[in-house]
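Below: one structure in structure tokens.
The complex appears here without one of its protein chains, the remainder shown in place.
Labels run A, B and C following the written order; every chain starts at residue 1.
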């Protein structure tokens, strides 16, 4: 599968008083890259199925940091689908500044509908989505 | 080693339009718990060594999410030192709402000084800190 | 009306690479103080009226900053109801570190229900709330 790459610039509010980007912000960088990847496939993450809103709560997220980022840095974020299961998706991310890798990470989300009381119920990834993701796979 | 436990309440700004706490916020919950643990040992994370500011940039962070948290939830965060190496520390965290585990995670940080130009240089954890952490260990 | 005062400690993630608390964070400090004030009056901001969720979107917010705050600072936040109108509330806030005022601000919110399609409709503040707020007043 070919890679999807998006760009963003570090904002002042991304930084902390250590002088660098706060480590929690990388998860947001990865999430927005995921959403841009999905949009590039014609998938709207904020959709409805049978009148219920679909959401993709995280099961796990991790990030390894190799070089600090500072205010103003231009970064590229590469998104790869590692696994498209029956109800869950796993993505890998590589963050680069120029040619230099600065961080990498992975996130797994479960496809859910939001019930009227706010609770999440896992559902199989709708076929109209999995087709667009080149998905298939098996398991949960 | 005995556990350190701290408490916090979910704020409105912690949530996202999925109706639950945004997954990136858990890293901040864990970081603040880490700082409170260190303060409980008499360790100020914003300290200076030979005139240079000490910082603890992250090498890695991960979190597994088992139950969503919502606005107003009271949570307990348990902090454990998994490993105190020569230059790095690894902590484990368990987040609970009442008796229910809602998430767990792990973070590794490296002890650094911030050079005048803003760069980080890894240094051995100062003995006055490692003593208070019951540290010792070996390796990096 | 007597003042309501709450406390919080500046977290590392509140800061930016200027070395101080990012100016947007003060709005979150004020919001959480507002919610704690309301809870102290027995008011749950995340409530339902006739099956619809109530929300209090902001009409305006402002803050004046007189002294920077840094990581670890202990602050007190004083909340005062400036005006309780027919559909809106205005609060004033003073932030102090010890005896020193560091910032002050004001926020106005409108009482709304969230329609099934996500839109907000302004409603008169329910009497069960306005009674607990010592409200009354007139106008919008």
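Rule of thumb we're sticking to: contacts are C-beta pairs under 8 Å (C-beta built on N, C-alpha and C of every residue); 3 or more make two chains touch, one makes a residue touch a chain.
Note that the coordinates shown come from a computational prediction; the quantities given were computed from them, not determined experimentally.
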Candidates C:20, C:33 or C:95 - the one touching the absent chain: C:20
Interface with the unshown chain - residue positions in subunit B: 12-13, 15-20, 22, 24, 70-71
Positions on subunit A contacted by the hidden chain, ascending: 11-13, 28, 31-32, 35, 44-46, 71-72
For subunit C, the residues touching the chain missing from this view: 17-20, 23-25, 27-28, 31, 46, 55, 57-65, 68, 70, 114, 118, 120
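As a convention for this text, only the chains that are shown with their structure count from here on.
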Most widely separated chain from subunit B, with each centre as the mean of CA atoms: C
Subunit B and subunit C: spacing of chain centres that average the CA atoms, whole Å: 29
Multi-chain contact residues (two or more partners), subunit C: 12-13, 71
